[in-house]
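Structure first, commentary second.
One chain of protein is taken out of this complex; the other chains stay put.
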Amino acid sequence: MPIASLSEMTSGQEADLFLLMTSKEELTTKTGSPYFKVAFRDSGREVSFPIWDNSPWAADCKSQWAPGVFYKLRAVYRETNFGPQLEIHKIRETTDADAADGFDPAMCRPQSRFDPQAMFDELLTIASEQIGDTPLGPLVESILRAHHDELLQAPAARHNHHAYAAGLLEHTLSVTRTCLHLAEKYADYYPDMTPPLDRGMVVAGAILHDIGKLRELDQQPEGTTYTAEGSLIGHLLIGRDMVRDAATELDIDTETLLRIEHLIIAHQRLPEWGSPKPPMTPEALIVHYADDLDAKFHMMVAILRDDTNPGPTTSRRNVLRQEVFRGLAESAE
Amino acid sequence: MPIASLSEMTSGQEADLFLLMTSKEELTTKTGSPYFKVAFRDSGREVSFPIWDNSPWAADCKSQWAPGVFYKLRAVYRETNFGPQLEIHKIRETTDADAADGFDPAMCRPQSRFDPQAMFDELLTIASEQIGDTPLGPLVESILRAHHDELLQAPAARHNHHAYAAGLLEHTLSVTRTCLHLAEKYADYYPDMTPPLDRGMVVAGAILHDIGKLRELDQQPEGTTYTAEGSLIGHLLIGRDMVRDAATELDIDTETLLRIEHLIIAHQRLPEWGSPKPPMTPEALIVHYADDLDAKFHMMVAILRDDTNPGPTTSRRNVLRQEVFRGLAESAE
Amino acid sequence: MPIASLSEMTSGQEADLFLLMTSKEELTTKTGSPYFKVAFRDSGREVSFPIWDNSPWAADCKSQWAPGVFYKLRAVYRETNFGPQLEIHKIRETTDADAADGFDPAMCRPQSRFDPQAMFDELLTIASEQIGDTPLGPLVESILRAHHDELLQAPAARHNHHAYAAGLLEHTLSVTRTCLHLAEKYADYYPDMTPPLDRGMVVAGAILHDIGKLRELDQQPEGTTYTAEGSLIGHLLIGRDMVRDAATELDIDTETLLRIEHLIIAHQRLPEWGSPKPPMTPEALIVHYADDLDAKFHMMVAILRDDTNPGPTTSRRNVLRQEVFRGLAESAE
Amino acid sequence: MPIASLSEMTSGQEADLFLLMTSKEELTTKTGSPYFKVAFRDSGREVSFPIWDNSPWAADCKSQWAPGVFYKLRAVYRETNFGPQLEIHKIRETTDADAADGFDPAMCRPQSRFDPQAMFDELLTIASEQIGDTPLGPLVESILRAHHDELLQAPAARHNHHAYAAGLLEHTLSVTRTCLHLAEKYADYYPDMTPPLDRGMVVAGAILHDIGKLRELDQQPEGTTYTAEGSLIGHLLIGRDMVRDAATELDIDTETLLRIEHLIIAHQRLPEWGSPKPPMTPEALIVHYADDLDAKFHMMVAILRDDTNPGPTTSRRNVLRQEVFRGLAESAE
Amino acid sequence: MPIASLSEMTSGQEADLFLLMTSKEELTTKTGSPYFKVAFRDSGREVSFPIWDNSPWAADCKSQWAPGVFYKLRAVYRETNFGPQLEIHKIRETTDADAADGFDPAMCRPQSRFDPQAMFDELLTIASEQIGDTPLGPLVESILRAHHDELLQAPAARHNHHAYAAGLLEHTLSVTRTCLHLAEKYADYYPDMTPPLDRGMVVAGAILHDIGKLRELDQQPEGTTYTAEGSLIGHLLIGRDMVRDAATELDIDTETLLRIEHLIIAHQRLPEWGSPKPPMTPEALIVHYADDLDAKFHMMVAILRDDTNPGPTTSRRNVLRQEVFRGLAESAE
Partner (left out) sequence: MPIASLSEMTSGQEADLFLLMTSKEELTTKTGSPYFKVAFRDSGREVSFPIWDNSPWAADCKSQWAPGVFYKLRAVYRETNFGPQLEIHKIRETTDADAADGFDPAMCRPQSRFDPQAMFDELLTIASEQIGDTPLGPLVESILRAHHDELLQAPAARHNHHAYAAGLLEHTLSVTRTCLHLAEKYADYYPDMTPPLDRGMVVAGAILHDIGKLRELDQQPEGTTYTAEGSLIGHLLIGRDMVRDAATELDIDTETLLRIEHLIIAHQRLPEWGSPKPPMTPEALIVHYADDLDAKFHMMVAILRDDTNPGPTTSRRNVLRQEVFRGLAESAE
């Protein structure tokens, strides 16, 4: 039996799979029978389905299967009215020997839909083309290059948004593209601003605004946690430190450095969101809005995808703490 | 002496001008001498300067000149270290006879830098090209056409932002352009959203989000005030009414209408800003951010232009209730 | 055995009953034995009692009984120190055939203690007698008549207060009676108000303030949910729409219509409670207070009735999120 | 010339008057001329009018007249488009000798429209008839009688509402009447409440809720101020002290005393309004609502009477910090 | 076998123990096996450990053991990597006969580490030495003496801090010591304050600030609850009553009494924490800070001791609702 990737299987296909068990919950049917709801995933798809009380796997599920453990399964993948499901034929924990068949725990980690190296390259290209000839160009480039390997892995958050490998890169690139457009637009719209809008500052700020997350978060197989520095200091201040450290070896004037430092610590705008100062420059204002929209939009997309509340709106139990409208004809089953 | 437009004069030029006096403030010099600070404007420029105690105009200024009155002046325009100033040679109130020389009170009303008809045409073009073939196209178009004349005049607010003739149009067009870009971007970024992002909804929402201001605000020569309906109901609900009324004659499905209605009342996001519901659709989220950024950016530009606080930052006494950074070398004199 | 109504049984009586099972919870005694706490209800009474581990019904309860299902029971009703209980002798799910014995699911829906038609008639009478000769009289009357059937059924809320059939009518009538008194009182107290207090406006506002709930809420056998329109727009705006729609066919002057529209959208007073404007007329102020008191009073009565916390006060886990004082001698068992 | 009462004069009448000057403000006309706006009052009417720069009284007004001083005037009273005004023919400060003509400073203090003794008697009657046979009856009666003289004078607040002599009595009576009605109503509406609604508690609470203001406020000719005890402790706690002190000589059971004490300290409901506890009994809930409505209604009436903002709504610079709607045809001149 | 005190046992020791079972929780191992986590305590130590599914005690634990019940155990105490544990050899409920062996339920109640009588004596000594010759000395002394017995038992709170027998005394003494130091310090620092800092007031305030908790809380074997008076009135007002009552028999001037009353009701500073007035005297300010620090410090110490979150910081699910830093090397196992 070939080893398949869960995210590429089609309904009805049988294959061998290396999967991570991500949850096991004991529930009760409407009539009072106990059953387990289990979930397995690889990097691109998660499947959640019941193990009924009368299933041949019920006993093993109850006493042996555990979330956080990697398994080799032989199973049929089916897309049903209740969503995608697995019909398990065989299941055992993975062993070291499975590496020979290509097993690697990283296979099961959720990951950006986009190629990390390509995203990194695009960021570098933007930096080079848009601000290469300004003092901020070398600053941005040196920071990106110095953190190339971490950026290809790092998530943007523990849970809230882009919480997967290379999620930070994905979010950063998206914010940067929006900022490029907005900087262009507002520079044209207000040609007489004093001082004029600094488009390079907007682009550099977009690329660097969350850079401190590289040291705030610690991504482990079992999940992402905060580092001590992340908890006690936070990514805004850490990101500013990274800029200041990089700047010592470059030739950047005082005001430019002050403005980019300010932009980073101000980009969350409200004190209760962690910014000790509100955006006090037009450049910081733009980065704040582009960042906030990108995060909130991602959350809303995820809520629409994951919520299982029946009816035209989702429940309020989500990261936005509000209902989202699914549509009159789109009620969850 | 030719009649000139204040906004087109160059330093040192003398001309006759029709101007509105906009403020007269009695102040005291550092050494205790009283003087008046007066301001005059036409549609494109406002000039503010002192009338010293020993000026030949001091007595007239004190007892006769009054804000809100139109004057004909002969004066020399000078750009000085203290900003642009007028050296008055003659001054008298305007009379009916001045109409013959081209005087019209509307000449002195602050006005958008952009041509209202051109902005209107661009909005119509966007509506036609981007959503002409959706149910929202005819809706947007019919509302725009029905309010053509008011839109060419209406301000976007009493004081806060775009508070001048055609300011509503200018703000609406700017928001719409941003929304076009963001809708395109996020539709590409999340091709698998369920339901898919409705770009037409975003564009229609951008064009219509503030349409209720046409009936919320009443623009008079002395200034803009709230209508009774504006005070008691507010532009969010009025705008929704205008959409509902227009929709009765068109063929729009229930859900589309519900979504555009929701977008309008939710576009200010927070209850304390007047929205009874937060944005519950991705389309409403985008319009909120594009709108909020455009308004805040305009405020920041105006604060940087108008604030007279010495030092590298402006004062906090402005519409944003925060300091804005002017730059290390840009301290106001 | 006769079919009885649970709410009319006396302690010790045995009868056949059609009941809805409303909850089934697995709990543990102080010594660690598992048991189930179940609840059954008809339209006027809910009874909650334990099924001990050694009960003959224990197995059926565990594996077969389910909340949301209708049952025919033969049982003895007893009022004990632990509240009213049922001693079950027979139990089976209802069948279509039970309709012949008078079974109808609506029998088990919680319902106002008051006769819906009588309440409706009283509202109509008030409208006719108090404001029949004002422009608002026909408006109120036409809306009441147009929604007669829904009003006889609709609840006032999903959970918070008057959350049962005809609850909206019960709450509306109570608010209207209070408003009648307060309008009379304050009109007498301030005879020189400018403009004078409009008693008809107060009465009309009381009757119509929550009318939008007819379209905000959807009452189903399994419980009340929000409609899409209810979630995205809310009952304040919907209620105003209903008034505006009804007004198009009547002869109402602009100001009267504006005032009643304002009253409806302002009646919850605070933005965070959904009102985009605070009460800006004395009439709106009165309706707000009468409404808020009626809802809060109902909540407090329900908390005192339902809370099972031992001690002189209830717990804080209730809709008011505060303790309520039960009395020194009234500690729950 | 007869001595008249300002509040009883008719337009065009000339008379001698004893009045208190209540304000003197230096203002500037639209054309820059300085003038004074002065106000005079007796107990029932306040008149505010300009003294123009060219008035024969201009010099005296500027250098001699002072707010807080009593004057004897001979003047003509006129009701004009700009409100009631006085045309002064003679004016001098009052002297001791004026007492012979009936002058008494108390003549000029603002005062309730209602007869204080009659209001006091009505409160006593309510106490006697409604709760005379309950433990709270003697408590209320003894407190009222002990403070008879102060109650006939005391204001309900420094500025916010009922801020005039006997204002406390007027407000208390109004709240008590409302509470009588509501207690009756809700006792009928919820006959099965446990414990039953205590109507005597509601009435006693209404009468006593603000009794602490007798010691919180100090009414002086120049205006009402806070006592030290009022500032440091506040009328809620002082009122409770007064009840506790009075109760020591009466036979009141623990729970009744606890409930009335709670009602007093909880009647403002929110911590930020001074209540350390929210209303935790139905009786306290009713008194809160009746009190709050009475105060807010009084404020709204006063705002409608005093605001001079042009247009259909008042300004926001008032005790409610919001606009109040005056009516489409009622714009202030 | 000797009867031992759990808190004095050393690892490996076997003894007979009288213990209170404080919790029993059904959990599941990572592989899905059910087990119970139980906890037992005496006055000085609490031990929490698992009863595995295959333990000889598993069945008894499940069906018979119950939290809140006292047991006599024969057990070996062991300090392991998972914390201190008990290996149970025998266990039975206590009987009346155990009193003969010294059993008393109070043995198992959590208790201050410090000797209550010694703390009480120190407070009295401070009162005598520091303020014995001021009017507040006799006041403080009489209140302390009158409540000697309760103070030796009372906790400072239900859960939040010092929630054990004599906890109120421990907290009060700690606050008093801090206040002694601060009063000394600030009196020296600001010798010219008007009026001068009253050190006796600070000390008296420290001793009395929480005295009302004696009547707010009711400490029972099963736990501490609020009294009716505590819920409806609160310890700030009750404490002030106690001071006022004690003062009636002493000779205290009005202002001193007013200041100590104010200090007590203001010591929590914020309305939402229950203080109807903020500290308005320097003495009240000092007591607030000393008290707040002492409570928060205690909470933080307890969080660091009890939290079981892995990683360098604790979880946020604690009384401070924030993370506390444990240290880079101190991660919980």
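Some points to look at:
Letters A, B, C, D and E mark the chains as written, and numbering starts fresh at 1 in each.
In this text, contacts are C-beta pairs under 8 Å (C-beta built on N, C-alpha and C of every residue); 3 or more make two chains touch, one makes a residue touch a chain.
In this text the structure is predicted, and so the values were computed from the model without any measurement.
Hidden chain, full complex: it touches shown chains A, B, D, E. Checked against the full complex, the one of A:73, A:88 or A:237 touching the unshown chain is A:237. Among D:85, D:153 or D:231, only D:231 touches the chain that is left out of the view.
Across the entire complex, the residue among B:196, B:223 or B:311 in touch with the chain not shown is B:311. Against the chain not displayed here, subunit A makes contact via residues 228-229, 231-234, 236-237, 240-241, 244, 255, 258-259, 261-262, 265-266, 270-272, 274-277, 280.
Mapped onto subunit E, contacts with the missing chain fall at residues 174, 177-178, 181-182, 185-186, 189-190, 193-195, 254-255, 258-259, 262, 278, 280-282, 285-286, 289, 292-293, 296-297, 300-301, 304-305, 313, 322-330.
Interface residues of subunit B with the unshown chain, by the touch rule above, are 30-33, 311-313, 323, 325, 328.
Keep this in mind: only the chains that are shown with their structure count from here on.
Any chain touching subunit A that also touches subunit E appears here: C. A count of contacting C-beta pairs for B-D and for C-D identifies C-D as the more extensively joined pair. At the interface between subunit A and subunit B, two copies of one sequence, more than half of the residue numbers in use appear on both sides, so the contact is built from largely the same positions.
Ranking all chains by how far their C-alpha centres lie from the centre of subunit C, first place goes to B. Rotation angle relating subunit B to subunit C: 180°, from a CA superposition, given to the nearest 5. Computed from the mean C-alpha positions, the centre of subunit C lies at a distance of 39 Å from the centre of subunit D. With centres set at the average Cα position, the gap from subunit A to subunit C is 44 Å.
Between subunit B and subunit E, the centres computed from C-alpha atoms are 61 Å apart.
Among the residues of subunit C, those touching two or more other chains are numbered 228, 231-232, 255, 258-259, 262, 280, 313, 323, 325, 328. If you sketch which chains touch which, the pattern fits none of the simple shapes: not an open path, not a single ring, not a star, and not all-to-all.
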